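For reference, the structure discussed in these notes is given below.
Excluded from the complex is one protein chain; the other protein chains are retained at their positions.
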Amino acid sequence: MISLMIAIPLLFAFVSIVFKGLAKYALPFIVLLNILILLIASTPVVENIGGWKAPFGISLVLDDASYYVVLVVNLIFLLLSLIPQIIDKGYDTIILLLLTSTNGLVLTGDLFNSFVFIEITAAAAYILAYHRNNPYGAFKYLIIGGISGSFYLLGTIFSYVGAGSLNMAHISNNSFGQLTAAIAILFILGLGVEAKLFPLAGWVPDVYASGSSLTPTILGTAITFAIMYLTGRIFITVLHGTFLDVLYILGLLTVIVGEVAALRQDKLLRALAYSSIAQAGLVVAAISLNNIDSLTGAYFHSMNDLTAKFILFPIATVVIKGFEKDRLAGFAFSVASFSLIGFPLFAGFRSKLLIISSAFSAGNYILPAVLFFASIVEAAYLLKWNIKLWFEKSDTSNNIPWNLKTIVLVLSILLLIIGIYPDLYLDASRKIAQSILDTQGYINSVLGGI
Amino acid sequence: MSQLLLILFIGSFLVYLLTRMNWIIGVLANIGLAIYSFYRLFTFKVGTSESIFSLIVNQNGTLVYSELSKFFGIISLIVAISVYFFLINWLEKQKNRAVFNFFLALITASTLGVFFSGDLLTLYIFWEIMLLFSVLLVQMGKEDSKKAALNYLTISLIGSYMYLYAVFMLWNRYGTLVIKDIVQKISVETSIFKWAVLILIAAAGIAKSGIFPLHTWLRTTQGSSPDAFSAILAGQLEKLGAYMLVLTVAVFPSLKMFPVLYGGIPVFNYVLIVLGMISILIGTLMAIKQNDMKMLIAYSTVSNSGYILIGLATMDKIGFAGGLFHAFNHAIASVMIFLSFAAVIYRTKTSKIDEMGGLIWKMPLTFITYLVGIISLAGIPPMSGFISKWMIFVVLVKKGMFLTAAAAFIGSVGSFLYVFRPLAGVFLGQLKSKHKDVKEVPIFMLIPMLVLVVITVFFGVIPGPVLNMITAVEKELNIQPLEHTMTVIKSSVGQWNTLTVFTMFAVGFIIAFILYMVFPKAKRIPLTNQYTAGEFLYNYDLYHYSTRFYAFFERLYEKHPSVEKLYEMFGKFFKDIGEFLNRWFYSASPSAYLLWFSIVLLAIFWVRW
Partner (left out) sequence: MTIFKVAAVLLTGFFVGLTLEGIARKIIARVQRRYGPPWYQNFIDVFKALSKHGFSHGWIFDFGVLMALGGVIATLSFVPLGNLVAFPGLDNVFVVLYLFAVGALGMAMGMVGSGNPNASIGVARALTQMLGYEVPYLVSLAAIIFYYKTSSISNLMNLQADSWNLFKMPIGAAVAFISLMGMLGKKPFDTPIAPAEIASGPMVELSSKYMGLLMLMHTFSIFVEISLFVDIFLGGGSYLVFLLKFTVVWIIATLISAVLPRFRIEQVVKFYWRVPLGLAFLQAFFVLIGWVF
């Protein structure tokens, strides 16, 4: 059943090569179908492709974690499909492909399979990044993405050598001494590029600021969230927390570097790209603390971040004349910024609070300090942009499509609601965190009785 | 209390809608809300506590009504009500009235929330709400307010995040955030922990009230924010800083937590006192230099916050009372001053001292407000400002803290200098020809100003009611209460009677007046009829001494080091680092990416494996 979530988009992607323009209209229905499948599914579901039982075949796993992640990813695609204006011409097949691979990435219980999906995702991303005026950025992304992909593959091979299987649950069930470290290093390098970790991910600003509103909107939200899930799954569920300290250090570095680098940007999109880097670093650092509260906080924060970014990125590309005539868009933009900074009443505050309190409970006094520093810097440049856009003098409006306006408005109100009543996001992220931490449960549900 | 806060928060949305429909009704609604909460402050029973929403697991937010919250709540509502009245006419010229009103209402609500908070996290939340909306209000001012707002936000956030850090340190240690519980446990902690926590908590207060080294935002923020909002900023928001300082030195029992040094003052408080001294000096000397009248008073705020801090930090019955009373006086006085400035700017469209002159002939009532305001601010009897300064002087002298006392004296005499500058430059002297048609401001702007004049004079003559509130606060915080009657203030080194002083001043004035009436009447001549050493003058605009009023004195400290520049350097430093990172890591070529990639690989191999 859940394999349909991968198969159907893939099928339509093929079909849309011939029937141009079909994808655009099919996308909402496909996503809705996916969501429908999710709604009737009850976790955990393990589906073995081709009838081979785990650990021998490829299995798709829908446990609590992947359930909510897939749900979020599909909801984002749903929102995206409601604003077809920002999907550039000729890119709709890619979107379908991206949907396929992201769903696969999250659902798969097989390392090699996840490599394949990562590569498809990356390939789709390269194409997305190859915007008219940004070939060089896409090229750089292609190079570094390719390298990281090979490292990921190498990691997969090493685990196969060690465990004799590619199944995540099976690998998790075996311990293989020295080899674990090698695998962990390879995965850090493999995932670090996609997870936007400093100094591996130099591609982000160039690609995000390519000028297309589609690229950052989808890469910075759905894909990032899926990668964050994968990071947690591989390093915590599969590798039992090996090398989390390296991730922790890289994460903190990313937070600081991302925020400081954003300070001087004179292009809004680039500044937002850096903010996205920094938030990803924060999430990775919080994941690396490896306890239930910090993981909950991390995924909660990631969800708040993607909600805010889904508002910020499209508006940032559309709005050039300021908010004087587009007050509603401006309102949404400001709310999203305040949520990113983490003012009380807004969603970001709740997740930051959770991360801080979990860090303190874990005896970690550095992460909060870094987080505070980052928030101050972030506040400075985000507010600068807000003020700048609000006070731009203009007589005409920016021609923001009504559906985009509605969506960002709804999302900004959602941010306010989450700020006051966070349970909606909090429950989902707690489920994700629990299920990622529950290694034994994962193994049992995938491998069954073995 | 939660009910009142709820009404205020919901009411502020209502204010927004009403202002959109008709802005005068919106302002009236705002006034109504403020007056209602002022009334409610007196109906609450001191000591009641309520619990509200929970933010962290097992931790309900609590609201507690104490004498302290009552005292500060009254101050901030007096300020709010008078400024809102002022808005009835003033708001006409402001853009985005609805948003302006809405934010003001939210700020008042969250300010009260801060004062009611019974635990540290609730306090933080209200604090940040207040911060956010005040930043948004600041940037509605003139052109350079955009940059000022960023400055304000950054420095305030430094303070409040330091505070939040301390909050979590405490939460981690005790599993509770209720202030009452924490203060009972904290005195037995290790000294490093105590120092860290209290310094971090004090940082929020220091940033908010504009104490050195976090005072730099005051000049630009107060200087360029909307004129009526400057009054709120000085009278209402900076008193939040004073509240936080009270929390740091008195609610957290600094006397029990730290060893006492010379004069029976805990060593931690000495650190604060030194900061207060530096603030007084910086504030005074810099205020003397300013040509923009709002910036001038902004620096005077730095100096007066220094007084408040010093008074509070002495933890002595008279010094602490002096600090609290000074917070009250400074709030009222600075609101009077800023409102009179707002009135002047409303009519003349400028805040530069040397672009005005002789406005007393056009705006006499505004002038009187300013005059009474500065007399109180500079601490001259018979206004209430002197009483609190006297109390602070007495405690410093009594304890033999001569250096601090010298700083306080410099600040006090220096304040005569700087408050006189707008008086001479703006209100007195030759009227500029472009201001020939200026009129007095409309009635609703005058009413709050004159009411504040009455309040200041009244509490200068009969300070008893305020002192009663202060002694109640002192009792609550286990400080010996100040001895006083309605008009007599006693200390161990002598007493004085405010009423006698006022009476004698009145008598002196009457004697002078009788002499004045007895002797022959003088002829009224215009201001242009002047002694000019025999020269003919055609341009009386220039016959007005206001540019660089104290040039001869400023010369003495022209080459002073500037903290503001230091911070600018920090800002530039971070930006340069950002540019560097951008160039080396993010905008680099693919080969550079590979280089970093391999460096990370090698680093992990070598270091970790």
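Each chain gets a letter, A and B, in the order it is written, and its residues are counted from 1.
To be clear about the criterion, a contact is a pair of C-beta atoms (placed from the backbone, for glycine too) under 8 Å apart; a residue touches a chain by one contact, two chains touch by 3 or more.
Note that the coordinates shown come from a computational prediction; the quantities given were computed from them, not determined experimentally.
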Touching partners, among the displayed chains, of the absent chain: B
Just to verify: which one of B:F85, B:F168, B:F386 or B:W596 makes contact with the chain not shown? B:F386
Check the options B:I410, B:V563 or B:I577 and report the residue that touches the missing chain. B:I410
Applying the definition given at the start, please give the residues of subunit B touching the unseen chain. 358, 360-361, 364, 367, 371, 375, 378-382, 386, 389-390, 393-394, 396-398, 400, 402-403, 405-406, 409-410, 413-414, 416-417, 420, 423-424, 428-430, 491-497, 500-501, 504-513, 515-516, 519-525, 527-531, 533, 543-546, 549-550, 552-553, 555-556
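Assume only the chains that are shown with their structure count from here on.
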Take the average of all CA coordinates in subunit A, do the same for subunit B, and state the distance between these two points in whole angstrom. 45
Quick one: in the complex, what on subunit A touches subunit B? 139-140, 143-144, 147-148, 181, 185, 188-189, 192-193, 198-200, 202-206, 243, 245-246, 250, 257, 260-265, 274, 338, 343-345, 349-350, 353, 356-357, 360-361, 365, 368-369, 372, 375-377, 379-380, 383-384, 387-388, 391
Of all residues in subunit B, which touch subunit A in the complex? 55-56, 124-125, 128-129, 131-132, 135, 139, 146, 149-150, 153-154, 157-158, 161-162, 164-165, 168-169, 171-172, 574-579, 581-582, 585-590, 592-594, 596-597, 599-601, 604-605, 608-609
